[in-house]
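Sending over a structure as structure tokens; questions will come in a sec.
Of the protein chains in this complex, all but one are displayed in their positions.
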């Protein structure tokens, strides 16, 4: 399923660690026009939530629990996560 | 100290694991003429203790708790150990 | 959440998970919170995670590692929440028939973990400051807590 009849996709956006502090939120919902990439979601987030404008130009991202590149496409209902530099281990 | 006035050295010889079974003993004392090497001690052991003749031509050896080559010299009072193939770990 | 826990990591249960008759070599790696002379008085690290993804990613790393080293038995735990200095944040155990594979597969798991796990750490210092750790080398102060 690639979107609603109106030609948009609605995704859940999640912020973690330092990015959650910058964005002032841990999550939110965004709707973007089709065809949409992760990059489009990030751009939309910057405008929607003022703090998110401080995110770096090309943050790490995951869609539905998997790492993706910013040019990966997103579908309606996807969970898009923006990840600060990883520091596990 | 390189030996007794008579020109010989007396060493303690130790056998381990399979070599102790072959030699029929765990240890013994041997006296060999100067100058003496570990190899001389091994040769003497073969003659002194019948079972020891079954030792391989060039067994691993240690003198005073350190690995040595068979051409290492031995001194009076040394402990000469003949070691089957190592299997530690 | 099979691979994540907020409890202290224990070695013996992890070892028991990987022990098997056909495995003669076991390599365990522990990553511990450091407070060396150059670390500036770190009292602990607060680990946070995108937990569902971190758990899934760990499972994928384990599966991939098993594929690369057939017969390898692998157990991994990552601790979350506050981990005091000198305690372990991650424990990886790998048992294989022969030792070279145990070392190689265990090393592989920790390198993949470092590159892929969505986990973050905030260093807590004795002076009350807290800093998000960016392994790429750009610490960012987040102020006294």
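Letters A, B and C mark the chains in the order given here, with residues in each chain numbered from 1 onward.
Just so it is clear, a residue touches a chain if its C-beta (ideal position, glycine included) is under 8 Å from a C-beta of that chain, and two chains touch if they have at least 3 such contacts.
Keep in mind that what you see is a predicted model, and the values were worked out from it rather than measured.
Trainee: Using the touch definition given at the top, which of the shown chains does the missing chain touch?
Mentor: B, C
Trainee: List the chain C residues touching the unshown chain?
Mentor: Contact residues on chain C toward the absent chain are 10-12, 15, 19-37, 39, 85-86, 88, 95, 97, 99, 102-103, 106-107, 110.
Trainee: By the contact criterion defined above, which parts of chain B meet the unshown chain? Give residue numbers in ascending order.
Mentor: 14, 16-18, 21, 62, 65-67, 81, 83-89
Definition applied: only the chains that are shown with their structure count from here on.
Trainee: I'd like the Å distance between the centres of chain B and chain C, where a centre is the mean of that chain's Cα atoms.
Mentor: Averaging C-alpha atoms per chain gives centres 51 Å apart.
Trainee: How many angstrom between the C-alpha centroids of chain B and chain A?
Mentor: 76
Trainee: If you average the Cα atoms of chain A and of chain C to get two centres, how far apart are those centres in Å?
Mentor: 27
Trainee: Where in chain C do residues touch two or more other chains at once?
Mentor: Not one residue in chain C touches at least two other chains.
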